[in-house]
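A quick write-up on the structure given underneath.
A single protein chain has been removed from this complex, and every other one stays in its place.
Each chain gets a letter, A and B, in the order it is written, and its residues are counted from 1.
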Amino acid sequence: MTDQTTQPSVTSPARASKGGMFGLSSKDTTLLLVVFAMVVLAPFILNPFPEGSGLAQFNAGYPDLMQRFVIFGIFAIGFNILFGLTGYLSFGHAAFLGVGSYAAMWSMKLFTLNVIPGILFAVIVAGLFAAAVGFISLRRSGIYFSILTLAFAQMSYALAYSVLTPLTGGETGLQIKNTDNPILSNIPEGEIGRANLFGAQMGNSYEMAVGNWLFTFNLGYYIAAAFMLVAFYLSIRIFRSPFGMMLRAVKSNQQRMNYTGLTPKTYTLYAFIISGMYAGLAGGLMVAMDTQVGPERMFWTASGEVVIMTILGGAGTLIGPVLGAGSIKYMENILSKINKDVLHQWFAFLPDGLEDAVVVFADIFVGKQWHFTLGIVFMLVVIFLPGGLVEGAQRITARFSRKKSSNNTPAE
Amino acid sequence: MDQIIVQILNGLDKGSAYALIALGLTLIFGTLGVVNFAHGALFMMGAFCAVVLSRILNLSHEVTVPGETDFLGNPATKDVPYVYDWFGEAAGASIIDWAVPLAILFSIPIMVALGFAMERGLIKHFYKRPHADQILVTFGLAIVLGEVIKYYFGANPIQTPAPEALSGRVDFGVWLGYGPNAIVYPMWRLVYFFFSAAIIAGVFAFLQFTTFGMVVRAGMADRETVGLLGIDIDKRFTFMFGLAAAVAGLAGVMYAPIVSPAYTMGMDWLVLSFVVVVVGGMGSLPGAVLAGFMLGIIESFASLPAVVDLLPGINQIIIYLVAIAILLTRPRGLMGRKGVMED
Partner (left out) sequence: MTSILSVKGVNKRFGGLQALGDVNLDVAENSCHAIIGPNGAGKSTLLNVLVGKLIPDSGSVVFDGQSVLGRQPHEINQMGISRVFQTPEIFADLSVMENMLIPCFAKRDGAFKMKAIGAVFGEKDMVQKAKEMLSEVGMLEKRDMIASSMSRGDKRRLEMAMCLVQDPRLLLLDEPTAGMARADTENTIELLKTIRKERGITMAIIEHDMNVVFSLAERITVLAQGTPLVEDIPDNIKGHPKVREAYLGEAQV
């Protein structure tokens, strides 16, 4: 900026355009690089406890779970572009995820087992579907919009379950079978083909043992992670772009937008389509990682899940959805594994009676009841931290820096 | 013709449940201006009141049966419910048999208390926050309530039979002049329909003919003015929340014999009841009832084999199709007031 020096330095993140890379401000570049480092080093970061130790069950660095972290991260990043920026609460986004999954599945069944065309196909089909659903749903706003998206998603689910069985495999869903022979892949007669990237299979992993630690580097994870980083980068660009500003204007005041010569609905529709494409990308990646799909992927609880992820992390923030998706998938996989035996081990140091009482109480929150914990945490966030985990982190930093500065300044 | 009557009857019981849940939802929206995503959970809580009561009535102690031995030669024992001791065997047995209707009385104080607690403890703080926040926090609450039920009652549906005397079938056709077995209908569903009709009539009468109801209706129309009259509308609205919770609860109690209660039923019904409310018009009580029965009956007609053959899958999606059509052509719903969340 030309005249920055003439003005007293009032900082706004969007204005500091100097010093960044990839067309981002320096602050956004830092954020992107931190996320990049965390994603690349995830197999280390998520496996902090040595194998065989009591805490090893808190390790999340196994391929299956790491893949889910980044895939749901993509889903939530996309949802946030719609909900976080425009405020339109869709309760049917799982439909786009499911449609993307089915599309990728058919690309692999018929065309090639290479995952890239499948994923691209998933994005395109989900985008088209989102365009149709968005075009109709956006004729209403507020709760009516939510109900319309919910109705479309439930319809997709019901149809995938019943009438569209030839296309969706109905209740059993779709898998790669030994009868599938994609035209561009040479599968020997009677063998089941596997998803691959130019021949390298998704399941390929390299394991590294360091002392008692075991780290797994999985090809599938890194492919999904690469897509997630691109998705995250694009979302930063969208947030900082004139388009992103218009989307925030939609949330703020549609009337003023109209009288400023703009069409808020068109902007929202594009946001809807983009977020549908993100969902499709996530759906396509799911199929690439694990070649199967069933209709339950489109059920409305799945749509509710991405809503919870985004809000838990912090709707309208860049990193929030990623954090939200990560925490929920971590809870789902780690919390749900804790059972009474594990709890007894942990609280063994307590006197017997107290130990039992504590275990009974703690047991309410873990194992199969992890949804209970999720519901409580979600409610607390909505009540006390509408800005989600990101707001929580900001408050904590603000408190610390205030303490620091009050220590530095002499008492008055 | 008899086919048509059968379908209408089939639609009635589902329609009654839709109508009752939607009535409570729209009452809460109309009075408190709150979009309550936990309302389906209240329906579920009601159904589990029936389960709980039937378990309480079945609480037993062991007694030895004089003069009999089991195969090891020990004195034989059997479980005798306490109610047998108190009321005698015959009366006790019929009390247990009538657990579900008795649960109506049992559930009312529980549901009202639950409603009060929800309103005072949580909903109250969300009056001034956006609808999206209300949806989210009550969605969270619905998850929590569902999980609490799952924790205590497990994930599987629990069979809760209707009383013997009411669980047979009615040969409905004979009453209408058809031959025997032309229209046979489960008795309990007929009971459910009349029960719902009574509740709906009760709620309307209450709002129509009592001063309390008048103030509430005035508050639904224009909250600020009523506030200016010096009437403490908040207290009445808390009561309305309790009433709405009780209505949803009663709908659930009586539905337990039709579909075995499970912790997922709250969410399953919520989605559909919201569709019903929106079709009827947010905040419109007659709209909710009309839309409830209408959608129940439409759904039942869409399930006719002839219709399904013609349009496969239509029975699964018809409610949503109707909802989409109504929302797009008549955003305030069938009977909604002009300007209530209309855009």
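Simple rule for what comes next: a contact is a pair of C-beta atoms (placed from the backbone, for glycine too) under 8 Å apart; a residue touches a chain by one contact, two chains touch by 3 or more.
These numbers come from a predicted model, not from an experiment.
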Missing chain touches which shown chains?
A
Among the options A:78, A:98, A:244 or A:276, which residue touches the chain absent from this view?
A:244
Which of these, A:57, A:172, A:212 or A:258, touches the one chain of the complex that we don't see?
A:258
Missing-chain contacts mapped onto chain A:
1-3, 7-8, 10-12, 14-15, 17, 23-25, 237-238, 240-246, 248-249, 251-253, 255-263, 266-267, 270, 274
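Please note the rule applied: only the chains that are shown with their structure count from here on.
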Taking the touch rule as given, give the residues of chain B at its contact with chain A in the complex, in rising order.
35, 122, 125, 131-133, 135-137, 139-144, 146-148, 150-151, 155, 267, 271, 274-275, 278, 282, 312-313, 316-317, 320-321, 323-324, 327-328, 331, 341, 343
Touching chain B in the complex, chain A uses residues 87, 89, 136, 139-144, 146-148, 150-152, 154-155, 158-159, 161-164, 300-301, 304, 307-308, 311, 364, 368-369, 371-372, 374-376, 378-379, 382-383, 386
